[in-house]
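First up is the structure itself, then whatever we jot down about it.
A single protein chain has been omitted from the complex, and every remaining protein chain is retained in its original position.
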Amino acid sequence: MKKIYEFRIESRRFINSAGKVIATLPEGYDAGLLRQAYEHMVLIRAFDQKAIALQRTGKIGTYPSILGHEAISIAAGMALRKDDVFVPYYRDLGTQYLRGVRLVEQLLYWGGDERGSCFAAQKEDLPICVPIATQFCHAAGVASAIRFRQQPRAVLVSGGDGSTSKGDFLESLNLAGAWQLPLVFLIANNQWAISTPRYLQCHAETLAQKAIGAGIAGVQVDGNDFVAVHDSLTQALEKARTGQGPTLVEAITYRLGDHTTADDASRYRSQDELKKAWDEEPVKRLRTCLAHQNAWSEAEEKALLTRCKTQVEQVVSDYLNTPPAAPTAMFDYLYARLPADLQPQYDHLKAIRPEAGHD
Amino acid sequence: MKKIYEFRIESRRFINSAGKVIATLPEGYDAGLLRQAYEHMVLIRAFDQKAIALQRTGKIGTYPSILGHEAISIAAGMALRKDDVFVPYYRDLGTQYLRGVRLVEQLLYWGGDERGSCFAAQKEDLPICVPIATQFCHAAGVASAIRFRQQPRAVLVSGGDGSTSKGDFLESLNLAGAWQLPLVFLIANNQWAISTPRYLQCHAETLAQKAIGAGIAGVQVDGNDFVAVHDSLTQALEKARTGQGPTLVEAITYRLGDHTTADDASRYRSQDELKKAWDEEPVKRLRTCLAHQNAWSEAEEKALLTRCKTQVEQVVSDYLNTPPAAPTAMFDYLYARLPADLQPQYDHLKAIRPEAGHD
Amino acid sequence: MTNLTMVEAINLALAHELAADPNLLVMGEDVGVNGGVFRATVDLRKTFGPRRVVDTPLAETMIVGAAIGMATQGLHPVAEIQFMGFIYPAMEQLICHASRLRNRTRGRLSCPLVIRAPFGGGIHAPEHHSESTEALLAHIPGLRVVIPSSPLRAYRLLLAAIRDPDPVVFLEPKRIYRAVSQPVADDGEALPLDTCFTLREGDDLTLISWGAMIQETLKAADSLKQQGVGCEVIDVATVSPLDRQTLIASVSKTGRALIIHEAPGHCGVGAEIAATLQEHCLLDLKAPIRRVTGFDTIMPYLRQEMLYMPSVERILGVAAEVLDFGR
Partner (left out) sequence: MTNLTMVEAINLALAHELAADPNLLVMGEDVGVNGGVFRATVDLRKTFGPRRVVDTPLAETMIVGAAIGMATQGLHPVAEIQFMGFIYPAMEQLICHASRLRNRTRGRLSCPLVIRAPFGGGIHAPEHHSESTEALLAHIPGLRVVIPSSPLRAYRLLLAAIRDPDPVVFLEPKRIYRAVSQPVADDGEALPLDTCFTLREGDDLTLISWGAMIQETLKAADSLKQQGVGCEVIDVATVSPLDRQTLIASVSKTGRALIIHEAPGHCGVGAEIAATLQEHCLLDLKAPIRRVTGFDTIMPYLRQEMLYMPSVERILGVAAEVLDFGR
C-alpha cells in the first residue's frame, strides 16, 4: 500500500532580461514605484563602485561588492515596513541603506571601525554578520520575540547560496516552521560562494525547495527582476505579519564582481559566463523597462548620476573626517560595566596608548 | 511567467497492524526469510528486557531500550552486506548484533567499560554515537572514502526523529547529494525525542521530505512492518552500491519504553497513546503474519523463547565475569604513543591506583 | 525557611524571576512538560504556561542563536543545554555573537541571556555526560562563567546571572544537585557575580576550587585541620571574570596554595589561577602552587570515572607535598 505526498515550488519572473514585461504586473507596480526603485539601485551601485576604489587606495579594508545584487537589495528594503526587523549578512548594502543605516556607517564598518554598527538611525536591525548562516538563528530569535509579544511585525533575514549548506540555516528554517514564526528567509543565490559554484554546493534543482523539509512555503524568483523580488517579499512579509507563517524566497542573480576586494574571480570562472551574466543584470534591465514605458529619459539618467555622485562624495568626506575612536573603546562596550578584574588592563592600555597608537 | 518544480514522497507498507498482507510482497519475502527476521527480533527484545533489569539492579548504567524498534533494527541488519559499513546511533541493538557486535560488548558499553566498542568481530563499523546527529557527518566521510576508492559498497547511518532537527544531519544530507555518496540515511521516527513529540520537532508532514532540499531520494515506510523497512533499505543500499546516489528512509514506529532507564515517560505521554502504539508493535505483527501463513506454531514460539533465554543468560554471565580494565587504560589509547608530557601523569595514576580504585 | 537541594534552589530561582520579570522565558530541550531531565524546571510550565517555558527542537546551535536574537529584542531567555557535553554546537554562537554583540554595536544592542548547563562527573552517566570544560568558556572575552557550589549560592548566583545585562554561562555541578541541602529563603536576594567566596579561614594553606569539587576540598580541609593545618578554602564561583584580589590576598597570607578542579589540568582554569598567584605573590610563596585536577585524558566511562577525578586522597597527597616543601 502506498500513500503519496506532493510538493511544488514555483519560479517567478515578470520582466525579462530585455526589460520586457512578460507577465501582467501585480497591482501597484506603476512607473512611479519602478522609478523610485531604479534611483535607489543606481545610487547604491555608485556607492559600491566608490567603496571598491576606497579599498584600492587603502582608505577602507576588504570590501564585498554588491554588483548584481541591486534589485534584490533594494526590493527587500522597499518591501519591509519601518517596524519590521532586518537581519542582514554582509552583502545587503541596499537594504540596509533603505532601513536607515547611513552610508558613512558602511564605510566606517568596512574601514575597520566598530562605530559602523551603531546605526544612529536604526535601533533594532542587527549588524552585518560575518560568520556564514549564524544570522539565521538570530532572526529566528527576533521573530520568536515578536511572536512572544504578539506584535504584527515581520523579520527578514538574508544570506547567500553558500549559506544554505550550513546547518544553522536549516535549524532556523526548521524552527521557523515548528513555531510558525513571522520570518522570511531571503537567499541571494548569486551562483558563487567565493570560488565554489552553486552546483557544487547542493544537488537540488532549487534552493527554495529546502523549505519543504521544514514544512514551510518556498518560492524562487528572478533576482534581477525588481518586480518579482519585491512582489514575492511583500506577500511573504504580509503573510508573516498576519500570523500565516514563514517563507523561504530564493532570488536568482549573479555576483558580477569579485567575492571581495581580496578575491580574483578570474582564477575560477570564465569571461564568457561573466559576459552572459551581464546581459541579465538588474539595473539596466529596469532602466530599459522604464524607457519602454517612456518613463525614463537620458536627461533624467544624467541628472540622477550627478546627484548620486555628489551624495557619494559627501559620504566619503564625512567618512574621512570622522575622528578616530579612543583606544580604550575596546573595553568600553565589552560588558555593561567594566569588571574590576579588567581595570588594570584598561589602565595599562590608556598608559601605553601614545606609543602603541602608531598603526 | 511561472515555472513549477514538483516533488513526491511515497509512504510504503505491506503488512498491517493485524499482520495481514495488504499489498503483494516483493519477491523473496517467503516464510523462511520472515521466520529468520522474527527470531532475531525476539532475541533482541529478550536481551533488551534483560538489559533493563541489569540497570535496575545496578549492574549496568543508563540504558536506552529498543522496544518498538525491533523491525527497523533487524531489517537494517539483514539488508546490509558484510562489506557495507554501518554507522549507528545509540538505539541500534539489533542492527549491531547482526553486524557482529557481540551482545556482551553491548553490556560492557552500557556498563561503563570502553571495551564495549572494541567490536572483536566487526572492524569497520563505527561505535555507538551519543552526541545527536554527529554520526551523520562520519557516515558521509566513510561514504566519501568508499567513493574515493570506487568500491561497490554502501554505508548505512541511523538516527532518530529528533536528530533531523540538528544542523549536522542536514549538512550531511546535503553533502551526500552534492557528492552523490553511496550513503543511506535511516531515520527511526519513534514519535519522541525524550519528552519532545514529533510535531514539536518539525512542521513537515514527513521527515522523509527533508531529502528534497538536498536533491536526493526520500521515502517513508511503516517501521513496524519488517518487509517495508527491509525492502526499502535493500533497494536504497543497492542503489548506493551501484553509484545511483543516496537515499533517506524514514521508518515510522513508536518508542514503547522510556527514553532510557533514567527517564519516566509517564510524565509526558498518555497511557492511551501508549496502548494504541502497542497495537502496532512489530514483533507480534510479524508473528501473526507468519501464523496466518501457518509458518509459525505455539511450540516453535516456546522453543524460541527458551533458546533466547539461555543465550541471554550466557551473555550476562560472560559480562559479569569480564575482568575489569587496568586503570591506566585511560592513557593507553589516547594517542598512538603516549606523549612524554603525559608520562608523569601515567606514573602517578599507576601509583595511586590501589587506594583510588574503590569506586 | 525550607531545606532545599541545589536543583530545587535553581528551580526556585527560575520561578522567582519568571514571576518577577515578564520578559524572562525558559527554553531548551525537555524543559517544559518533562520539567528537565534533572527536574530543574519542573512545574514551571504548569505555573507560567507554554509561552514562558518553551520546549525547543533538538538543535543547540539554534537554541543559543535564537536566544541571542530574543535578547536583542529585550527578552531575557534562560536557555538550558541538557548537558555541558552538548554545548559545543553552540560555541560559534557564544564566541562570535553572544559575547560580542554589545561590543560590536557599541552598546546599541546587548545580550542579556543565561545559558544553564549541568556539568561534571560522578553520576555514572553515559559518555559525554560528565564533562567539565569551563576553561573553554572562561577564555571567551565578553562572557561570564558562573559555577555555584551550594544550594544557597545556586539560588543567589542564578538570580544574579539572570539580572545581569550581559551573557552568562551558568554551570551546575550535577553531582551535588541533590547531595547536600540547606535552608534557602525565596527572598530574591542576589549575590555579586565576580567575587570568590571564602568558605573557611586559615593561615597555613589556601585550597582553591569550585563546583562539586568543593565537597572533596572541604573534606580535605577537615582532615588537614585534625593534623593541625589551618586551611583557607575559597570557592572561586565565577571563573570569568575572575576575582583575583581575594585569591591573591589569601595566598599572600598563607604562602601556600593548592588548586583543585575536575577538568583536565592542561590549560584548565587552575593554570590561570596559578599563573596569577605566582605573579602577585612570588615573594610570599613558601612552596610552588600545585594543581590537583582531572588527568589530561578523556574522562573514562562510569567504571573508572572516580579514578579520573580528584579524590580527597589525591588532594591530601599533594597538600602534604606542598606543606613539606623546603622542610
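As written, the chain order gives the labels A, B and C, with residue 1 at the start of each chain.
Please note the rule applied: contacts are C-beta pairs under 8 Å (C-beta built on N, C-alpha and C of every residue); 3 or more make two chains touch, one makes a residue touch a chain.
Small disclaimer: the values here were computed from a predicted structure and weren't measured.
Who touches the missing chain here, C:Pro57, C:Pro77 or C:Gly142?
Touching the chain that is not displayed is residue C:Gly142.
Of the listed residues A:Asp48, A:Glu114 or A:Glu250, which contacts the missing chain in the full complex?
Per the contact definition at the top, the residue touching the missing chain is A:Glu114.
Just one of B:Leu33, B:Ala53, B:Ala145 or B:Ala291 touches the chain that is missing; which is it?
Missing-chain contact among the listed residues: B:Ala145.
Return the single residue from B:Pro131, B:Pro246 or B:Pro282 that touches the missing chain.
In the full complex, the listed residue that touches the missing chain is B:Pro131.
Can you list, in ascending order, the chain B residues touching the missing chain?
Touching the missing chain: residues 85, 87, 114-115, 117-119, 123-124, 126-127, 130-131, 134, 136-146, 148, 167-168, 171-172, 174-175, 178, 329-330, 333-336, 339-342.
What residue numbers in chain C mark contact with the hidden partner chain?
So the residues of chain C touching the unseen chain are 61, 85, 88-89, 91-92, 95-96, 99-100, 103-104, 127-128, 133, 135-136, 138-139, 141-142, 240-242, 263-264, 266-272, 274-276, 278-280, 282-283, 285, 287-291, 296-298.
When the complex is taken as a whole, what residues of chain A touch the one chain not shown?
Listed in rising order, the touching residues are 61-62, 90, 109-114, 130-133, 162-163, 165-168, 193-196, 200-202, 262-263, 267-268, 324-325, 327, 329-331, 334, 341-342, 345, 349, 352-353, 355-357, 359.
We adopt the following convention: only the chains that are shown with their structure count from here on.
If we define chain centres by averaging CA atoms, which chain lands farthest from chain C? Would you check?
A
Which integer distance in Å separates the CA centroid of chain B from that of chain C?
Distance between chain centres: 36 Å.
Centroid from C-alpha atoms only, then distance chain A to chain B, rounded to Å. What do you get?
One centre to the other, that is 43 Å.
Specify, in ascending order, the residues of chain C that touch 2 or more different other chains.
Expected reply: 57, 59, 61-62.
Could you pull out the residues of chain A that touch at least 2 other chains?
167-168, 171, 174, 178
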